[in-house]
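Note that this complex is displayed minus one protein chain, with the remaining chains in position.
Let's look at chain A:
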């Protein structure tokens, strides 16, 4: 850990550069988190001066790709928070089952673990064939990984436990083929997914959905940006559609929260 490798002012400078040179706006991200990510990357890549780091980020497109990948948090898991997936399985998806066609948006999908988890639940409810999952992320390289549907095998034991706790009905291993280090998930799952880049900060609504999942993304945004994104979700959600957030995120304090009703104790709201 390096102290004061990069100070607050330099963080602002760098983020302004990124906006100007690459069109990505991180200025409304939570400052403490983004500063920590930047400092971490600076240290990890052994830069000797801020000037050198700044130059690389500004001018080297290949390095910027790495910057984008490292500055955003891409930690995720399958069936994270089993009780959440239990509620999707028992409360939310059966209600959507009455529709002829189900459109779902996984916003900030990272490497795809949540999208594949969702597809598994849909499959077990016999709804996958009439569903389409739009999985988007700011970061093109994680989407490439998500498309592959291959996850490190050493995490699978934990995922399998989560799956069982969430009310999973089958042998979890029936969904993937394992090789030495990776588990490749069944293509019947990814065949119902559309992967695309989408920046929650700057891009607009692109469809109407019955369910939007955006978990552990908004914690990295400041309050104003969170509220803008809620507005974007509101514009992208059909009446009686559902919005699902991470376990520490909430619609509370957003001006239109009164138009949403919370489902039990999970972080899932239904648009009224």
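We take it that a contact is a pair of C-beta atoms (placed from the backbone, for glycine too) under 8 Å apart; a residue touches a chain by one contact, two chains touch by 3 or more; residues count from 1.
The rule is simple: contacts and distances are computed from a predicted model.
Undergrad: Given the options "ABC transporter permease", "G-D-S-L family lipolytic protein", "protein-glutamate methylesterase" or "Nitrate reductase beta subunit", say which is the protein name UniProt records for the missing chain.
TA: Of the names offered in "ABC transporter permease", "G-D-S-L family lipolytic protein", "protein-glutamate methylesterase" or "Nitrate reductase beta subunit", the absent chain's UniProt record gives "protein-glutamate methylesterase".
Undergrad: From the listed residues A:13, A:90, A:141 or A:250, report the one that touches the chain absent from this view.
TA: Only one of A:13, A:90, A:141 or A:250 touches the chain omitted from view, namely A:250.
Undergrad: Among the options A:22, A:36, A:58 or A:184, which residue touches the chain absent from this view?
TA: Result: among the candidates, A:36 touches the missing chain.
Undergrad: Thinking of the whole complex, not just what is shown, which of A:223, A:239 or A:261 touches the missing chain?
TA: Of these options, the touching residue for the absent chain is A:223.
Undergrad: Go through chain A and note every residue touching the omitted chain.
TA: 1, 3, 8, 30-33, 36-37, 73, 75, 216, 219-220, 223, 246, 248-250
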